[in-house]
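The complex appears here without one of its protein chains, the remainder shown in place.
Chain naming follows the written order as A, B, C and D, and within any one chain the residues start at number 1.
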Amino acid sequence: MNIVTKKPEVLVSVHEARLHYQVGGAFAAMRGKSTVVKAVDGVTFDIRRGESVGLLGESGCGKTSMGRLLLKLEDTTGGSIHFDGEELGEVRRHRLKKFRSRAQLIFQNPFDAINPRFTIRATLSEPLENAGIPRSEREDRIVKALELVRLPEPEQFLDRYPHQLSGGQLQRVVMARALILQPEFVVADEPVSMLDVSVRAGVLNVFRDVRDRLGLTAIYISHDLALVRYVCERTIVMYLGRIMEDGSTEDIVREPLHPYTKALVAAVPVPNPDQSHDPLPIGRGAPDPRNPPSGCVFRDRCPSAHARCASEVPEPRPVGSRLVACHLF
Amino acid sequence: MPEIAAPAIIKPRRPNILARMFRALRLPVNDPFAVAGLVIYFVFIVTAVFADQIATHDPTEILYTPSYDLAADLRPGQDGFLMGTTSLGRDIFSQLVYGSRSALLIGVTAAFMVALIGSIIGLIAGYFGRWVDAVLMRLADIAFGIPFLPFVIVLAAFLQPSIWNVVIAMALVLWRDTARVIRSQVLTLRTRGYVEAARVAGSSDFKIILRHIAPNILPLSFLYGSIAIGWAILTEASISFLGFGDPDSISWGYMLQDAFASQALAKQAYYWFVPPGICIILVVSAGFFVTRGYENILFPKLNR
Amino acid sequence: MTEPLLSVRNLRVSYQVGRSFVHAVDGASFDIPKGSITGLVGESGCGKTTVARALTRVIADNAAITGGEILFEGRNLAKLPEKEMNALRWRDIAFVPQSAMNSLDPVYTVEYQLGEVLRRRGGMGRKQARARSEELFEMVGIDANRLDDYPHQFSGGMRQRVAIALALALDPKLIIADEPVTALDVIVQRQILDQLKELQVRLGLSVILVTHDISVVAYICDRTVVMYAGKVAESGTMQAALTAPSHPYTMGLRNAFPDLQGAASGVLTPIEGAPPNLANPPAGCRFKPRCPFALDLCGSEPPVIDVAPGHPVLCHRARESAALRIEAAKTETWMARA
Amino acid sequence: MTNFKAVGSRLLQLALVLWAVVTILFLMFRLMPGNPMAAYIDPTFTLEQQQQLMAQFGLDKPLWQQYLIYLGNLLQGELGQSFRYREPVGERIWTLLPNTLVLTFSSLIIAYAFGILAGAYLAWRRGSFIEQAAIPAVLTTRAMPEFWLGMVLLAIFSFSLGWFPAGGTRAPGAEYSGFLDLYTSRDFLSHLILPAATLAIYSQGLPLLLMRSNMLDVMKEDFVTMARIKGLSNWTVVVRHAARNALLPVMTSFAIAVGYQLQGNVVVESVFSWPGLGRELVNAVAASDYPLAQGAFLMIALVVILMNLLADLLYAVLDPRVSHA
Partner (left out) sequence: GDPIRKITILSRPQAGQQAEFQSVQLIAQEWRKLGLDVEVKAMPWEQMSDVVWYKRNDWDSTAWQMVGRPERSDPDELVFNLFHSSTAENGYNFAGYLNKDYDATAEAQRGEIDPDKRKALVYKAQEILDKDQPYMMLVHPKSTFAFDKTVWKPESVVNQSGIGIRNTWTFLGIEPAGAKKDLIINSSDNIKAINPLYISGSVDSWITELVWDRLLRVGPDGLPKPWAAESFTWKDATTVDVKLKSGMKWHDGKPVTPEDVKFSFEAAVGGEAPMYKPFATNIDSIAINGDVVTFKLKKPAASFVTSSLAKVNLIPKHVWEPILKDLAAKPETAESYQEQMPIGSGPFKFVSWAKNESVTLAANKDHFNPPKVDRWILRIVPNAEAALGMLRSGEVNFMGEFTGDPQVLIDAAKKDGDLEVVSTVDMGFRYIAFNERRPPFNDPAFRRALSEAVDRQLIVKAAYRGFAVASNSIVSPALEFWHDKSVVDGFKAGHDVAAKTLKDAGYTLEGGKLHYPGDTKEALAAN
């Protein structure tokens, strides 16, 4: 960490970012179904250099969409995102190439993230080739990258095809590909959710280790608070495209403030037979991203919702060292 | 400094181009019917290529018997005509042999055009999306609104009657099916992790299409190509039957039309109208068999 | 101990793939007592679903039960004539599948699908079936006026509830739930598990809950069966198996799970390597290649050792488990292997 | 509102396709070589006559003017005058369309009824000898040129056995008061059988193969497995769950098939002297009768386009996943 001191502290700055998808065809429209999904709807946060931030939330709350925005795999439909002071919307052509080598993605599904027709060598060569690294250097860097992710005896993997590797090994290759150009910023989108429990820990450990060694700034996307806690010091909780709570992970685990975070924390099962069986402080039902409620998007499931929640969208407010978007605070 | 033995790096085996192409095409060699189809194709291709050697006569030459009478309506074997002669005194066997040439010429070019145009449009529409997709798919809608056979008929009347009309019409209209399927395939491929990964790795669109997407749709193009072979041959036959065919080149469709126009049915000249029909059925169903073999490979879960 | 409701003895199930066989379940034995929830845990591909399906005898076309017994109330289901087996399905043994979306027929309303079971299998009339459907919906906490909806109109959690309602329809003695919550979000998962537990207690059901998540097992199960590579590694009460695991594999699994209530600085420890290929499993103990405690003798078929009454363990070193547990708690133990 | 916009865009798309087809047609026929006056060439054909004819059909005007007139007329449902018949094209098409539709639908209904049943049966008997033999046989029926099949049927059942008449829609001299009267007569039926059978034999392959592969797919679905775990009878599982689901795409393919069949009718109508739209199109093209050929083509295209739309709609109506979204 803190390799270069001159650079500004904030690496990524998100301001009121929005990503609205147009969905549904003519037939959905004929039945009066809304055709816009607000995957990300006015999200603001900063990430400092070297920080690891967990992006937490239920399925469909917009975590992946947020990640894709940060990597310019999707263009914002509103608001702005600055990467190292540069607005992502303006990044084009050769600067995009440069950006691509600075910001990387670790994929959720390793079985899908590597072209089944490519050998591991070819897979890892691609970013090097694009970055204009001469052929002679490539082999060396590939081996180094594989060593970095703790694949023992990297050479034996180079000419294998993906189906000849186990899930844990593949996910390490995916990480190696993300790291091979020595990026500053990495988004990891549920990197272990497709892996078997027994090998998850190994991949997580590599991630933690590499991040610390290279001083990476990282976003870790997950719906599992226990995992986020394992890798990130800061957590952002999202619900239906909006930020509910943003603060240190330990604080959130110990004392969740937002009613949604409370439910989330209480719901996580622990491998301990003596855990409590108290009912969850949350209503039934699931969020419908196509028809979110007015005002606070969480109000229809919130046990402490009141009149104001229906009319007014709660803005994130500082509560202690945290930001909480709730009218209770 | 003492030398440290570098770890033995196993060089990747680079299979030769031909072998790689064959693997990319993934010929369905495990399905007995597909193999039968491939064999039929092979036989017809050989026949077409060596038509000059195999045919006993010029297929359009008006022949005379040794007694200088017109050699018309001879039965098979008579006067040394293997499968007899037509009412115009032309050798049926030679026509059949040369017919394979037209069939394969039409079939293969039509297949190539349809597969090529369809694939390129599908690739572009699917990959680039947005207005490019919108424009190309509207074009496809229009193509879907054009009734194919009537279109060929009009085109054949518009241009000089020629076997290429069928090919042109197919290229103009039938790319739509291929394009739609390829597009939807590309749409799913585009969201595949490794395509996204290539983008994140900084690969250009062109490179992504060429390296990651095209190889995956190649078998699909080939599938549509092989469907197009059958379509082309059947369409040519229909067009010839309706009298819009090419009078100068011998095709099986032409032979059938000739036979019907000359009342081979009433003459019970089975030796005349049955063989071309069978040839068409053989080649077209060979296409279907191969196609099915392909589908089994491409969509194994269907286990058709 | 009372007679178990279901007793699986040495069950073998194989899939034919081309010319070779995958022995997905290779001699599994365990008991399901009446009125309990039993968790069936294990890594992906270890044969959990295969066991669960084998109990209903509706298995894949290329699968066959090649040995063993499934004793259910004294009858061997593995040998029962198809007709009797069919009579027993759903009335005695019901099933909750992993993905309720795919297991509800998309073209019929939920009421039709409930009614189908109630009328065709339960012999009810139309009115009666409707009443019972409403009752069932109430039980699982869905508004009865949503009976006329189609499956896709429900959210994932509700669908899972519908699936549970379906399973309850004929008051079965045993419900087999194959990963009923895996695809769901934590909050919904918790709600469903609570519901299931509540119903199980209220109706005195026996439930087999298939899952790969020991947290879930820890949350609601009374007993657990741990599977590894087609075999039962260890089975026993929740407490016995989770707080004091006796098989190295179970110990490893415990280490690999993050615990929200544990210390923040805790380090997770993976079990390196991958489960064996079931088409060609290693001789002897199947966990041997990944086991930090493996000895030469592990190359031979491990014995089943009862470390406590009703707590069989499939391990050569089962008797040393107390000592091994201490070693297993250390990260280095597992890293050394890698 | 967005939903109006979406519906509007679907209709707009339809209009666009129609306009494009209409324009392509216009250009194709106008640029076609060959002179429509060719039909009148006769030793007594004079220059004056020629010019009068050209003026009558508006052929003396510049192309763009002809195009505008043509579009204008189309909007009013006017298809123009046939060169040969000197009759409004619309009238002629309306009298022929029912014949074509009756042939198309009857053959397709037979084909689908057979194809669906046989497809379901083959799926059920998967791997059996019957299935192994049937699939290539079905593929072969699709490889036969329709006219060839028609001629063979004609040769056997009409010329040799004399069971069915050789062509037309009615016995010579038979009089009927209207379409309905005609279509319900035995006479008509006996004329319909051979052409309908030809088309049906050719088209049964599509629903058959589709039904079969859908069935095989559906049989692998979880809900079918669940139905079996529920202890439901085999019949219930196969018919109520598997077949019902497999049927959906087959039904929507029907609409598309109507469009395809209509195009293919051209050939079969010629073989069986069936007084339909397809044969008229062929004759009109052969005789450079632009307005008529254009009209017939347009009518076929219209049906094809509408059937494409119908397929969408059918899918939306039949599949609760869409209809109850």
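The criterion applied here is as follows: contacts are C-beta pairs under 8 Å (C-beta built on N, C-alpha and C of every residue); 3 or more make two chains touch, one makes a residue touch a chain.
What you see is a predicted model; the values in this text were computed from it and never measured.
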item: Chains still shown that are in contact with the chain withheld from the display; value: B, D
item: Contact residue for the chain not shown (choose from D:R170, D:K220, D:R244 or D:R321); value: D:R170
item: Chain D residues touching the omitted chain (full complex); value: 33-50, 52-53, 55-56, 81, 84-87, 92, 95-96, 151, 154, 158-159, 162, 165-173, 175, 270-273, 275-276, 279-280, 283, 286-288
item: Interface with the undisplayed chain - residues on chain B; value: 62, 70, 72, 87-89, 157, 160-161, 243, 245, 247-248, 257-258, 260-263, 265-267
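The rule is simple: only the chains that are shown with their structure count from here on.
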item: Rounded Å distance between chain B and chain C, as computed from the means of their C-alpha atoms; value: 53
item: Chain C and chain D: spacing of chain centres that average the CA atoms, whole Å; value: 55
item: Residues of chain D defined as touching chain C within the complex; value: 221-223, 225-233, 236, 240-241, 244-245, 248, 319-321, 324-325
item: Residues on chain A engaged by chain C in the complex (per definition of touch); value: 58-59, 152, 166-168, 196-205, 223-227, 229-230, 250, 253, 263-273, 275, 277, 279-280, 282, 284-286, 288
item: Contacting residues of chain C [partner chain D, same complex]; value: 56, 58, 86-91, 95, 97, 99, 102-107, 109, 116-117, 120-121, 149-150, 152-153, 166
